[in-house]
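Please see the structure below; I have some questions.
Just one protein chain is left out here, and the rest sit where they should.
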Amino acid sequence: MDISLKNVEYRYQNNTPFERLAISDVSINIESGQYLAIIGHTGSGKSTVLQHLNALLKPTKGTVWIGNREIRAGRKEKNLKEVRQKVGIVFQFPEHQLFEETVEKDICFGPQNFGVSEEEAKRRAKEAIKQVGLHEEILSKSPFDLSGGQMRRVAIAGVLAMEPECIVLDEPTAGLDPRGRKEIMDLFYRLHRENHVATVLVTHSMEDAARYADEIVIMHKGRVQKKGTPYEIFSVPEDLLELGLDVPEVVRFQLKLEKAFNVKFGKICLTAEELTDAVADYLRGGTPK
Amino acid sequence: MMEKMIFGRYVPAESILHRMDPRSKLIIVFLFVCVVFLANNLWTYAILTIYTFLMAGLSKIPPRFLIGGLKPVLWLVLFTFFLHLFLTKEGELIFELGWLKIYEGGLRQGIFISMRFFLLILVTSLLTLTTTPIEITDGLEHLMGPLKRLKFPVHELALMMSISLRFIPTLMQETDKIMKAQTARGVEYTSGPVKDRLKAIVPLLIPLFISSFKRAEELAVAMEARGYRGGEGRTKYRQLHWAAADTLMILLLAAVTVLLILFRG
């Protein structure tokens, strides 16, 4: 299932004195099985774009295609459930959406809203809880007796149990410690690789964008500033720095090295391993590859 | 989803009404609410209307804000008008269509009472449009100051009010966020049968309650850490300044009152 935004504009509080333009002329294409990262400052319009991906917001201009469903500006849209089942969103601090008495009920809530039978929902809950790295025993506990990190995982399991074809992540690791952060990011990546779930990651972390995504979209002041593979995006770091955005640490370090040695390594390295090899080769041979 | 509320919001501007002491504004609104009931004929309503429009002009609030703010209550005003028009059976019969009879007294009552209603709403919304909620709270705290001697928790109430005001936007954002998160999990808030929509409130309210309790707890800790221990020995950052304009405005309303008494039938 593909999702595409075509010349989308969105205004908050449209037609009131408090009207505010959030995004304009945004065109993005997400193919099935892709891993796309959207980066940009707070207020760049990333979150607004995200909410269009399963019709939580409807464009004030332009069109959104979610699979074969068209959502067009200025038209009443009904029966969006089907669309929402296909695109699961993990919001920032998703643990805030938990409400049921038990973890199991909370995870089953989404699937059952989409018409899945109780048995099937329970089966999915069991599977999802394992996917997020928690023990089955936790299913019978109240979500409010868990630690913050566990609550986050339960909330994520609730979205996974919907078995969406595309999963949208809004800063899914905010507030977690380094270990928790890595585990959560790896979990989504595994899901992407093994089950071919299309993944959209909205993030501030250039490291994550570089490591996981196969395409990056940079948002700036409500517009798409740039699109490309991580190599394309980070090999022109000046463009990012100009927007006040960071580049991954690896890239930053490579730039510093290149400046000090007054050479170019030929390509931008996106992992510490790659850069180590490039540096070691250079120091040994004296010439960049 | 919760962004269309514009009724009664503060609109910043440079005007004499904006600069006035909240205490005098509160006193004036309170008096006006009483004085409105003195009007009972064309002259007295004319005086009140002129006074109200004068105030609206002084506020320098763009008319579209005033009208925009009044729109939601305009239906109530109209409803009041028709209620009196059809139900009052006094004076000459001036119109008849089948069972529908309109009397002169009904028309007059309808116009006057809806006019009264309209003026009251306009004046009170002028207060909220030209005074920040926190100024209103400060004004109320000062005006109710004497009640402290009767052990009435004036300070606590004022603090409660200002904290609620501070957190309204935060809670609205939170509500919006949770509604969206649950919508993404298949809940319908804007369509579907009423029964389902009522059920949809639970997954919204519980997270809201929980996060509010958490907020309250953290806020209490933060306040304690910053040395808060009740109203005693506390000083006030915001000082209110009663200026000549405040006295003059009250005198103006007093003059209007005198006129009303003179011209009332």
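Observations
Read from first to last, the chains carry the letters A and B; within each, the first residue is number 1.
The rule is simple: a residue touches a chain if its C-beta (ideal position, glycine included) is under 8 Å from a C-beta of that chain, and two chains touch if they have at least 3 such contacts.
In this section, contacts and distances are computed from a predicted model.
You can't see one chain of this complex, but its UniProt record names it "Energy-coupling factor transport system ATP-binding protein", from the set "Energy-coupling factor transport system ATP-binding protein", "Beta-ketoacyl-ACP synthase", "Sensory/regulatory protein RpfC" or "NADH-quinone oxidoreductase subunit D".
Taking the complete complex into account, the chain left out of view touches A, B. Per the touch definition above, the residue from A:6, A:41, A:61 or A:141 contacting the chain not shown is A:41. The missing chain, though absent from the display, is touched by one residue of B:31, B:83, B:102 or B:163; that residue is B:163. Listed for subunit B, the residues touching the missing chain in the whole complex are 132-134, 162-163, 165-166, 169-170, 173, 214-215, 218-219, 221-229, 233-239.
Interface with the hidden chain, as seen from subunit A, comprises residues 41-42, 147-149, 174-180, 204-205, 244, 246, 249-250, 252-253, 256-257, 260-261, 272-273, 275-277, 279-280, 283, 286.
Please note the rule applied: only the chains that are shown with their structure count from here on.
Against subunit A, in their complex, subunit B makes its touches with residues 3-4, 6, 64-65, 68, 174, 177-178, 180-188, 191, 202-203, 206-207, 210-211.
Interface residues of subunit A facing subunit B in the complex, by the touch rule stated above, are 12-13, 16-18, 51, 54, 56, 78, 81, 84-85, 87-89, 91, 94, 96-99, 109-110, 113-114, 144, 158-159, 162.
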